[in-house]
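Take a look at this one; I'll ask things after.
All protein chains but one are shown in place.
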Amino acid sequence: MTERVVLAYSGGLDTSVCIGWIAEETGAEVIAVAVDVGQGGEDLDVIRQRALDCGAVEAEVADAREEFADEYCLPALKANALYQGEYPLVSALSRPVIVKHLVAAAQKHGATTVAHGCTGKGNDQVRFEVGINSLAPGLKCIAPVRDYAMTRDKAIAFAEAKGLPIATTKKSPYSIDQNVFGRAVETGFLEDIWNAPIEDVYEYTQDPAVPREADEVVITFEAGVPVAVDGRKVTVLQAIEELNRRAGAQGVGRLDMVEDRLVGIKSREIYEAPGAIALITAHQALENVTVERELARYKRQVEQRWAELVYDGLWFSPLKRALDGFVDEANQHVSGDIRMVLHGGRAVVNGRKSDRSLYDFNLATYDTGDTFDQSMSKGFIEIFGLSSKIAARRDLA
Amino acid sequence: MTERVVLAYSGGLDTSVCIGWIAEETGAEVIAVAVDVGQGGEDLDVIRQRALDCGAVEAEVADAREEFADEYCLPALKANALYQGEYPLVSALSRPVIVKHLVAAAQKHGATTVAHGCTGKGNDQVRFEVGINSLAPGLKCIAPVRDYAMTRDKAIAFAEAKGLPIATTKKSPYSIDQNVFGRAVETGFLEDIWNAPIEDVYEYTQDPAVPREADEVVITFEAGVPVAVDGRKVTVLQAIEELNRRAGAQGVGRLDMVEDRLVGIKSREIYEAPGAIALITAHQALENVTVERELARYKRQVEQRWAELVYDGLWFSPLKRALDGFVDEANQHVSGDIRMVLHGGRAVVNGRKSDRSLYDFNLATYDTGDTFDQSMSKGFIEIFGLSSKIAARRDLA
Amino acid sequence: MTERVVLAYSGGLDTSVCIGWIAEETGAEVIAVAVDVGQGGEDLDVIRQRALDCGAVEAEVADAREEFADEYCLPALKANALYQGEYPLVSALSRPVIVKHLVAAAQKHGATTVAHGCTGKGNDQVRFEVGINSLAPGLKCIAPVRDYAMTRDKAIAFAEAKGLPIATTKKSPYSIDQNVFGRAVETGFLEDIWNAPIEDVYEYTQDPAVPREADEVVITFEAGVPVAVDGRKVTVLQAIEELNRRAGAQGVGRLDMVEDRLVGIKSREIYEAPGAIALITAHQALENVTVERELARYKRQVEQRWAELVYDGLWFSPLKRALDGFVDEANQHVSGDIRMVLHGGRAVVNGRKSDRSLYDFNLATYDTGDTFDQSMSKGFIEIFGLSSKIAARRDLA
Partner (left out) sequence: MTERVVLAYSGGLDTSVCIGWIAEETGAEVIAVAVDVGQGGEDLDVIRQRALDCGAVEAEVADAREEFADEYCLPALKANALYQGEYPLVSALSRPVIVKHLVAAAQKHGATTVAHGCTGKGNDQVRFEVGINSLAPGLKCIAPVRDYAMTRDKAIAFAEAKGLPIATTKKSPYSIDQNVFGRAVETGFLEDIWNAPIEDVYEYTQDPAVPREADEVVITFEAGVPVAVDGRKVTVLQAIEELNRRAGAQGVGRLDMVEDRLVGIKSREIYEAPGAIALITAHQALENVTVERELARYKRQVEQRWAELVYDGLWFSPLKRALDGFVDEANQHVSGDIRMVLHGGRAVVNGRKSDRSLYDFNLATYDTGDTFDQSMSKGFIEIFGLSSKIAARRDLA
């Protein structure tokens, strides 16, 4: 029987060419799989038809937007996941959900191999292949750009020679990956890290420097899940979409950073993630009110490791699963309302309300009603500082 | 011989009253010590004279601004120290430098006790007393507000009865602590955490929502130390002051947070720290360019513990010293220029330049000159993901 | 109505005297509660009657041995919990189960206060009181030895004056706490940390230096739980008891350490925990076979924090609960057999067998059957070491 290869298909030139290219290189039948994670653009049916027109023996399209929001973006929100303290893992989150659909298609269609369009120097190749290995250890992986040296020029020549129904215009200067959780942009002139980004690179966000009216929003969480915006019930996907719109309109969520790739190099990245940044900011503020101190302190370290693992393509790893257990437990009481002003590129929390609050007015106030027993402090200080004091007696001697 | 007590003296009503109060409660002579950490306000000589007029047998004043910037703010900057990921430890940093001057005065004047004006429910009492215990384990500590129940009303009555040369006006609604690294504000109406702060609480920063021209600044670091601003050489103190002015004028560095106090309660705090936030933001961006990945990942955890220790009053502890060694080593190559736009409440880095850079254009670029050997990736991915893959073979079986 | 106090009752002199002492100091009725956590000694009914004879208005006794083993010792085993890498938390584990029974009794009998016999310089007072506060924030705590200065001499005088039915012999030189998970001994001559322990301090273990036949045992775990010993099904309690007997007979599990107490001082402690040490050693060895590398590395840090929290009396804290979630998830596949030789004070694992094993003979062997693809290594090494290499190019320049 002819071998079958499942291809992660975007509908663009590169992966359209991959269909025929893989067939020629391997003799296999190619099954194209396109997954909608909120990247926008063409209709899924159009993409499906193009795959078939380009020679795929089967083409599957999946609307994975709710799944992506609920099972990938939400855990990241609960973990306040920001790689290097900044990047909300936009692309890193979408890879595992795409992997899941690729593996399912491979199993359905009896494919032995999964192909993707990544280069050999980025993180995404690792995320795809380690993910596939972790869900289906028997599947092989190929990356035509990396493994068969399929350059852009060769792809255009191939498309023209075969008369593929896809535009072979000159490449955009931008290399973009986007989904509902955000948008990543790389481009040549930003590879000089002294150059500032220009307004042209942004799509999800308006220029924060333009004066406009502020927008105030109240986000309601239940056990760490955003469940309402301004009192209207929302799904996680709707929460992200609405905040993409509203925070994006205020220029919130632009990032310009030099980032440590898993493959050992540093790269310059521009991100836009208005909804993600607004939601994480609100979630953190609610945690400050509802999570006990020692749990909060430890969770910050867990969050960092969680973000590193997911950035590094280890979504399906045993450690990731165990950290999720911790994060879920820590979110149990993260319920309540956060009021936030979106304006001028900033998402600023200025009010919190929660019936799971650990903020105790009577313990905190310096006014009437103070119930804090200050006489306890002397003993606390004496014993809390005792080991330092004993060390000091020695070290100063 | 009469006992002597060194008092941390601010020049305000409370500590002015403490002079006589302590004398009455303990029979001791009181030596007032005022330390300038950039809090502004009255001239040191005026403060010194007032202490004497209020009954101090000696009064010492010290301009500790350079010392505070160089030995307290700078280590915090190198550690990107942000408690709960946000608060640059403004008050927490000033306590140990004040402690150092109090202890020196106690030793000079043969005092057996140090007194401070803190209440019994805040962090500062711990920072003072654990600090004093760690520098001079034999000194006793007293806090008249906490230990002798010296309330505001009693203080006013005392001042009036004794005719102290100090205004006994009605208390400001704001409880403020400020120094060159920032400003902390607490006030009754913000103890309802649903209430938003009003413009009136801010002094170091302008309203970020008011349209104005952006300000672009280039900060130069050498081994983690800010050494120039826009090409002009600066001391650390000058760097903080200039950025307080310029970032403050753009509304940068306002914080509104619910914070976990060391004494076990949550409290609402408003901070302004324009210079601190601008400098830390720039420093982090330069670290992203100059610090190797694994060191950077580990340093994030060290930073968190450093901030917790300093927040918790353990500045002089053995662990703090050992972490400083790590942080200094990690800052060895953090040298170069950061270009940053200050505008609308945001301090946004958009350019970095360093001759210690680990960003390698030829490894990063996707254009001509690419030296990254993509053929290495397949082996990397296979072995990097192998332990997850082996686990998957078991877990999926 | 008369106030009621629940007293943690051991049946010994100190707590027998406490019954009357508390009544005199507070005017309250005293309810004695004795909890059997495997400490051995007198029959529970005898203890119960003595409490009543000493003046308790009620006396409750509970056999909590199974509960202690299943809900306290087992989580510690899953976490390989060793404080300072050595001490299996013997006393620290028993306090929360006793607390649970004290609180239940207080609620049942309408008591407002719980009393315990601890001094004011140990860890146990913290474990009792923080535990009680965490289960019943409204209950008060008193410790007659600490709060009412009830010394041993005063207790003897009190017992003799009141004719209490309890021996008032001279105090043993040993201060002992023991339960099924181990035994702790403090004694005057060991407070000189240069002095070696003598054979007389030990009860759970034989002298390991005496030559005897080795004992080989096979322990079977399911998901981290010891379920069989030498093929015979056991409860957790039975596993601990059998290994106490067999490992104890071989001198396994003696500890002599200087330990960091929560109250800030260092103390010298002698422990015996033959069953605990044997079980933890076996459990760790099975984890080495069944837990994936990155999960195992992270778990080691979680284990340390878990042990610190429990040592510090924070059993009922939110962080402890969240860490338990992590630990349980990590134990999911810790199933299989461990063969171990008990001899001469050592518990040495020399065989492991598991159908959840991640040890893959074909990947590990250097002989026939090797399936490891060595050609992958070059790429792995190049990229794994790339960030260090780039840093080296700079640092050596």
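The letters A, B and C name the chains in turn, as written, and every chain counts its residues from 1.
Basically, a contact is a pair of C-beta atoms (placed from the backbone, for glycine too) under 8 Å apart; a residue touches a chain by one contact, two chains touch by 3 or more.
Fair warning: this is a prediction, and the values are worked out from it, not measured in the lab.
Among C:K108, C:R245 or C:K378, single out the residue that touches the unshown chain.
Once the missing chain is taken into account, the touching residue is C:K378.
Identify the residue among C:E25, C:D70, C:D147 or C:D328 that touches the chain left out of the display.
Touching the chain that is not displayed is residue C:D147.
Would you write out the residues of chain C that touch the absent chain, in ascending order?
Residues of chain C in touch with the missing chain: 84-85, 119-121, 125-126, 129-130, 133-137, 141, 146-147, 175, 186, 188, 191-197, 208-209, 211, 214, 254, 256-260, 262-268, 284-285, 288-289, 293, 296-297, 300-301, 304, 308, 313-314, 316-318, 339, 343-346, 348-353, 357-361, 363-367, 370, 372, 374-378, 380-381, 384-385, 388-393, 395-396.
Using the touch rule from the top, list residues of chain B that touch the missing partner.
260, 263-265, 291-292, 294-295, 298-299, 305, 309, 314, 317-319, 321-323, 325-326, 328-330, 383-387, 389-390
Using the touch rule from the top, list residues of chain A that touch the missing partner.
Considering the whole complex, chain A reaches the absent chain at 292-294, 333, 356-358, 360, 363, 373, 375-380, 382-384, 387-388, 390-391, 394-395.
By definition in this document, only the chains that are shown with their structure count from here on.
Fit chain B to chain C on CA atoms, both being copies of the same sequence, and give the resulting rotation angle in degrees, nearest 5.
Rotating chain B by 180 degrees superposes it on chain C.
Where in chain B do residues touch at least two different other chains?
Chain B, residues with two or more chain partners: 293, 357-358, 360, 363, 375-378, 380, 384, 388, 390-391, 395.
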